[in-house]
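Below is a structure I'd like to ask you about.
Up next is subunit A:
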Amino acid sequence: MHAVVQYIQSYLDSDRTPGAAGNFFWATVYILLVFVGLSVAVIAMNWLERKILAHMQVRLGPMRVGPHGLLQPIADAIKLLLKEDIIPAEADATVFWIAPFIVVLAAFTVFVVVPFGPTHAITDMNIGILFMLGVSSLSVLGIVTAGWASNSHYPLMGALRSSAQMVSYEVAMGLAVVSAILMTSLNDQGTLSMIGIVQAQNAQQEWFIFKFFPLGLIAFAIFAVAMVAETNRAPFDLPEAESELTAGFHTEYSGFRWSLFFLAEYSAMIAVSSIAVTLWLGGWMRPFPNLLNGTTANLVFSLVPGATFLFLGAITFYNTARMPKHPLFRVQTIGLAGFGLVLAGIGLILFIPGVRVRIQDIFWFSAKVAGFMYLYIWYRGTFPRYRFDQLMKVGWKVLLPTGLALLILTAIVGMRAELLADLQGAWRR
Partner candidate 1 sequence: MNPPVATPFFFYLLAAVMIVGGVLVITRKNAVHSALALITTLLAQSALYLMLYAPFVAGVQIILYAGGIMVLFLFVIMLISIERTQRERQFNKQWLVGIAAAAALGGLFIAVYTTTTKGQVLFPNVGRVSYMESGNTQAIASLLFDRHLGMYMFAFEIASLLLLVAIIGAVVMAKKRI
Partner candidate 2 sequence: MLDISTLHYLVLGAALFLLGVIGVLTRRNVVIVLMSIELILNAVNLNLVAFSRFWQSIHGPSALHGQVFAIFIITDAAAEAAVGLGILIAFFRNKETVNVDEVNLLKW
């Protein structure tokens, strides 16, 4: 018994991730935390998407189910779980059943290497970014088999179009990622590990989006466009748009199986946003860690997480006060006030010094990823859809040459000292 407690405690003062330290207990705890956090994030994204999209379109969105529609995702989940499970008549039952699992597996396994902090990852593989790109490309297989197994025209065409789109934009993503990895080698030794990439940005004291201006910025822009196309989101959502192909490859899926696709899509969005944040936006580092250094600046920045939640709680209380004073609204008012209390409570907990220090990295990482999620919803509300040939043209004729040119330019600019020395040596000979 004492040995077990000591095993659990021996990790707490180590400076490596649980996977690297070989500690099974904490690795399992981290996996469960990531799983729960991801599920909460997907549920929150569901509500946020509907509300934000509605407000962008000058309407209100779901307001009835809970106070301000806060229980709408739960109602959706219950509905999906209770729906009848239909399998098309001539469909291949085994493949039909396996396809959503492949997509969910690919979308969730990616989170093994996502770094929420210098030791807050499940493990730190030394091929981290390669692993993430590879496993997220396995979801194409799930989509193709889903379309084929439905034994119907629309899903098959939707699956083929969707997988062609994903494969094309993976190339552009890969080139943008390689130019970011090149920048890590400006320290002594380049690295593919996610934690190593953020530490390289820390050591060079510059987020890679600002490095070799404008090369880092263009690489980030290429990745930002390619990641929206990779996850089949607007404006690249022709394969699954309702007015085009009657929901594409997941037409024949209903109830729980459809919710698996939906879960996998949002998880993939969060995963590629994590890649973008880690590679270009400095991962878990707070803004200006070197410029605004010092005890007061550190204190102010460490109060930001708690302050954010208190601010959200304050907005909730303000809306509680604005609720109609009708007796039928009493339950919703109490519910909203309770939600505000929960948010304010979390904010107050985040002010405690012990918690403050540990939660800081996770908060900044999550805040940046949340910014990307808002961008996804913003794109959906703003841009019209690309036609499929326009989509492929952008992927192959615009992003790919730009990515290649960027890679060569980044390599030349990064190695300019050695190149000049080589050229001078060759000139003298």
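Candidate selection criterion: all candidates are chains of the complex that A comes from, given by their letters.
Please note the rule applied: a contact is a pair of C-beta atoms (placed from the backbone, for glycine too) under 8 Å apart; a residue touches a chain by one contact, two chains touch by 3 or more; residues count from 1.
Just so it is clear, the structure is predicted and the values come from calculations on it, not from any experiment.
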*For subunit A, choose the touching candidate in this complex from 1 or 2.*
1
*Touching residues (chain side subunit A, partner candidate 1) in the complex*: 22, 92, 94-95, 98, 125-127, 130-131, 133-135, 137-138, 140-141, 144-145, 147-148, 156, 160, 163, 167, 189-193, 196
